[in-house]
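All protein chains of the complex are present and in place, except for one that has been dropped.
Going in written order, the chains are labelled A, B and C, and every chain counts its residues from 1.
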Amino acid sequence: MSRDAEMIREISGCDPYRCMKCGKCSASCPSFNEMDIKPHQFVSYVLRDDIESLVNSKSLWKCLSCFACVERCPRDVKPGKLIDAARQIVERQQGGDYLKADEIPELLDPDMPQQLLVSAFRRYRR
Amino acid sequence: MPMINGEFRPKIVAFCCNWCSYGGADLAGSSRLSYPADVKIIRVPCSGRVNPMFILRAFERGADGVIICGCHPGDCHYSTGNYYARRRMTLLFSMLEYIGIENGRTRVEWVSAAEGVKFQATMNEFVEKVKSLGENVRLGDLRCKD
Amino acid sequence: MKYSYYPGCTLKNKAQDLDRYARASALKLGFELEEIPDWQCCGGVYPLGSDEIASKLASVRALNYAKEQGQDLITLCSACHHVLKRVNDDMKNVQDISDRANNYMKLDEPYRGETKVLHFLEVIRDVIGFDELKKMVVNPLTGKKIGAYYGCLTLRPGKILEFDNPENPKIMEDFIRAIGAEPVIYANRNECCGGYISLKEGEMAQDRTKKIFDNCTDMGAEMLITACPLCRYNLNKSEADSKIPVYYFTELLAEALGVKEDC
Partner (left out) sequence: MQRIGVFVCHCGTNIAATVDVKKVAELVRFEPGVVHAEDYTYMCSEVGQQRIIDTVKEKNLTGIVVCSCSPRMHEATFRKCAEKAGINPYMVEIANIREHCSWIHKDMEEATEKAVILARAAIAKVNLNAPLQEGESPVTKRALVIGGGIAGIQTAIDIAEAGYPVDIVEKTPSIGGRMSQLDKTFPTLDCSSCILTPKMVEASAHPLITLHTYSEVENVSGFVGNFEVDIRKKARSVNMDKCTGCGVCMTKCPMKKVPSEFNRNLNTRTAIYTPFAQAVPNVPVIDRENCMYFKTGKCGVCSKVCQAGAVDYEQQDEIITEKYGAIVVATGFDMIKLDKFDEYAYSQSADVITSLELERIMNAAGPTSGHLERISDGKAPKNIVFIQCVGSRCNDHRGKPYCSKICCMYTAKHAMLIRDKYPDTNVTVFYIDVRTPGKNFDEFYRRAVEQYHVNYVKGQVGKVVPKADGTLDVQGVDLLDNKQIVVNADMVVLAAAIEPNPDIRKIATMLTASIDTNNFLTEAHAKLRPVESPTAGIFLSGVTQGPKDIPETVSQAGAAAVKVIGLLAKDKLKTNPCTAKCDPIACNGCSTCANVCPYGAISYEDQLVRGPGVNETRRVAVVNTALCQGCGACSASCPSGAMDLQGFSNRQLISEVDAICR
């Protein structure tokens, strides 16, 4: 297993081998349609060691961290945590922040709660 | 200190009741769930059969840890043997601690015949714990030393 | 009864009413919210990585402060509630995180998750009781059909937050009943509003909120209540035809208790 795959397992604390490919995560995911790699496929990418595709996937930035997949996964695999780990690899190693500071002013709107910015920063940037 | 490749290898005696834990150990075996070879199992009909004398003897003869495994509470093949074992061992272990045999060297665990995985996990944990405590020097009978 | 109170960033700014109404209602209900001095932002999202420590320390500080005061800690914002409860669970049950966080903190006495974290609603349910609340209501919202919107952060993961049944919660429905209105139960009340995604993918958030409004209005809701400033923002930004007004639950609480005008 590659270092990245190892790291994903370590950061997430998830064991992809427990997955039985039932699709419960993809059935629950509110962002399914916007994702290129679907939640139930995350596991296969980690097991196949194809972290490259995973970190370049749009899905990383479409996950809402709503934990529906985590709550409902019958095998305790927690795909949501896997995708978050992949996101962190991107942010930590490759500086591939999804949100640049200079983008912000134009995204702002006067009603926007601080919480949104804080959360987005946490999720999108190192 | 018994060392293999520079690593301390403890002597561990496991008393396993014939009905549950011995079967659990068999299941661990047939499921190929490995645990350190330091553990040697003695079959007893019931955890309630284990006389405190056996444990003292083991420590005297240089054992570094002793574990007693029986049926889960309520599941004893002889109804109540494991309850007696639990009470007896609680007393014995606190006395042993008093004379310097650390609590980590003694343990009572319930393992059913269906719990091969638990047997393995218990043994792995116990061996690690005993290893971290090092050799038992407190009760060793000097006459038995080389 | 006094509680350590962790308001969180948004309640100091964009969601001041959530905070104001809560404080006034609390006094009326017979407990006091003592704001934790120098609290720091929880970060809005719980850091999922099992090796993340620094981002959890702000929560640990607040939790430890409450422990020192010998008080339970109350939050109002769903996100703060989520982060604080989960960090608290880590401190209690995840040895590695707990040890490392304590190493950073260098407290006189290590913090091991002793503080009890409560959502404002949990205090009403578990300490005061909905029956008691009902008795204190002076302006019952009779006839109003209200949908509760929980979102994700208050409920999941159910095993750690232990807030309510994560798939079929009832705490807000009981609350709605207690203030004299009629709860409208709809399945999507625990589906995500889009969260922070609305910053960069507005259409995604539009799609999520539409699903929620479609479902709750279909079941007959006339207004929604929420505990989360972010949920409220996203719902308010919705362009769905089925859109209905969204309030913080504290606003309705203050109204029912007759303290809204004091705020």
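Definition applied: contacts are C-beta pairs under 8 Å (C-beta built on N, C-alpha and C of every residue); 3 or more make two chains touch, one makes a residue touch a chain.
Everything numeric in this text was worked out from a predicted model, so none of it was measured.
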Contact list for the unshown chain, restricted to visible chains: A, B, C
Residue among A:10, A:49, A:76 or A:109 touching the omitted chain: A:76
Which residue of C:1, C:54, C:138 or C:187 touches the chain not shown here: C:187
Chain C, residues in touch with the chain not shown (by the definition above): 159, 165, 167-168, 185-188, 191, 215, 218-220
Interface residues of chain A (partner: the chain not displayed): 18, 20-29, 32-33, 38, 40, 68, 72-76
For chain B, residues in touch with the removed chain: 4, 11, 13, 18-20, 22-23, 25-26, 28-30, 32-35, 37, 40-46, 48-54, 57-58, 61-63, 71, 74-81, 84-85, 88, 112-115
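Note that only the chains that are shown with their structure count from here on.
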Inter-centroid spacing, chain C versus chain A (mean Cα positions, whole Å): 24
Intercentroid distance (Cα basis), chain C paired with chain B, Å: 49
Residues of chain A whose C-beta touches two or more other chains: none
Residue list for chain B, restricted to those that touch at least two other chains: none
Parts of chain A lying in touch with chain C, wherever the complex brings them together: 10-13, 30-31, 34, 61-62, 64-68, 70-71, 80-81, 84-85, 88, 98-99, 107, 111-120, 122-124
Residues of chain C touching chain A in the complex: 8-10, 12-15, 41, 43-45, 47-51, 55, 77, 79, 152, 155-158, 166-167, 191-192, 194-201, 204, 208, 211, 229-230, 232-233, 236-237
